[in-house]
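Let's turn to chain A:
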Amino acid sequence: MKYSYYPGCSLCSTASEYNLSSEAICEQLGIQLKEIPDWNCCGATSAHSASAYLAVALPLRNLILAEKMGLDMVVPCAACYHWQRVAHQEVVTGTAIGKKANQELGDIIGASYNGNLQVKHIMEVMLQQQVLELLPKKITKPLKGMKLASYYGCLMLRPAEVVAIDNPEQPDSIDKMAQALGASTVRWSSKVDCCGGSFTLAESGVVDKLTFDIVSAARRGGADAIVTACPLCQANLDTRQKENDEQMPVFYITELIGVALGMSESRQWFKKHIVNPLPLLERFNLLKKG
Partner candidate 1 sequence: MEKKTGSVMVVGGGIAGMQAASDLAESGFLVYLITNEDSLGGLMATLDKTFPTNECSMCLLGPRMTGSSNEVNINLLTRAEIVNLQGEVGNYTAEVVRKPRYVDESRCTGCGQCAEACPVEVDDKFNGSLSKRKVIYKQFPQAVPNKYAIDMEKCIGCQKCVKACAARAVDHQQQPETIEIPIGAVVLAPGFESFDASLLGEYGLGYYPNVVSNIQFERMLSSTGPTGGHIKRPLDGEAPKRIAFIQCVGSRDCRNKHGVEYCSAYCCMASVKEAVIAKEHHPDIEITIFFLDMRAYGKNFDRYVNRAINDGVILERSLISAVKEDPVTGNLSLNHCKQGDLLSSEYDLVVLGAGIRPPSSAGQLADSVGIELDEYGFAKTDASSSTITSRCGVYAAGGFVGPKDIPETVASGSAAAAAAMEALATARGTLKQSKEYPPEKDFTGQDPRVGVFVCCCGSNIAGVVDVPSVVRQATGFSDVVGAWSFTYSCSQESLQQIREIIEKHQLNRVVVAACSVRTHLSLFRDALRLAGVNQYNIEMANIRDQCSWVHRSTPDQATQKAKDLVAMAVAKVRLHKPLQLEPVTVIQKAMVVGGGIAGMTTALSLAHQGYQVYLIERQPELGGMLNLLHLKQKGVDPKEMVREKANEVINHPNIKVYYNSEITSFSGRPGNFHSLVKVGGKTVVELNYGAIILATGSKEASLKDYLYGQHKQVITRMEMEKYLAENKAAVGLNTVVFIQCVESRQQGREYCSRTCCSQSVRQALALKELKPDLNIYVLYRDIRTYGLMERDYRLAREEGVFFINYDDENSPLLQSEGGDRLLFKAYDPASRIDIKQPVDLVVLAGAATPSDGAKKLANLLKVPVNEDGFFVETHAKLAPLDMPSAGVFICGAAHSPQNIAEVVTQGRGAAARAATLLSKPYLMAGGTVASVNAEKCASCLTCVRACPYGIPAIGKDNKVEISPVQCQGCGTCAGACPNKAIALEHYRGEQLTDKVRALFREVTGNE
Partner candidate 2 sequence: MNNFKPKIIAFCCYYCAYAAADVAGSLRLQYAPEVRLIEMPCSGRVDPVVILKAFEEGADGVYVAGCMEGDCHFLKGNIQAKKRVEHLQKVIAELGIEPERLAMYNLSGAQGDRFAEIANQFTERIKKLGPSPIKEGEMYNDNS
């Protein structure tokens, strides 16, 4: 299994632990990731509100680069995944913007996009039959006893025609993975709620309420921690919990896979979290104290 790899900006900064863990577990599971050379920002949460064109053209450049590599693209960031898929869709279905952007990019970089590529979220890669069969053999530290609230957010589920890797309303792919790792997942109804990640800086009041509701719902569901597959969600949920309140760690699913695979370097990832997950991991004997 070999893929072109698009980490995206967040994974190079605020979500570096997502990047580290994604790369590490792929290596362990025999999945080769080749980073797309000279990739650019997909425009994320801002491009579309300035220009519908920009929101397609920016990710399109990455698609062209990846297509040159001849490898399907793997994206861990939900926002990047979302926009890469949108750009792919616009070109493949031949919308006005898609056509125009593809043509102009052809002029700018000397190649255009033919649509011969699949853009996959890292969860899709992890849930392939092959990987699922391999996992039990590789797991050394099953997450037994840990109760997780799996959180999907918006960008990897909506709009369903473009991105759905799962049932858009009652997704369970992260749950399935968490269960494969030996954890149990809780029944809760905020899986697909929006955390307001796109304006976390500008409207912190609104975002505080959204994240507070989500974290409280997870707690009410009996979860020990939240697990996500999106850097915006993770950052938002991780950083917006009030210091004085009871806090709940927010994991990337790749981090937990790493833990279950017994990777000792995972401690480094967790040090980057704002809500310290180490006590929890130690409580379940998944990481040694220290």
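Here is the rule we use: a contact is a pair of C-beta atoms (placed from the backbone, for glycine too) under 8 Å apart; a residue touches a chain by one contact, two chains touch by 3 or more; residues count from 1.
Selection criteria: all candidates are chains of the complex that A comes from, given by their letters.
Keep in mind the model is a prediction, meaning the values are calculated, not measured.
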Touching chain, any copy counted, for chain A within the complex - options 1 or 2: 1
Complex interface listing, chain A residues touching candidate 1: 160-161, 167-170, 186-190, 220-222
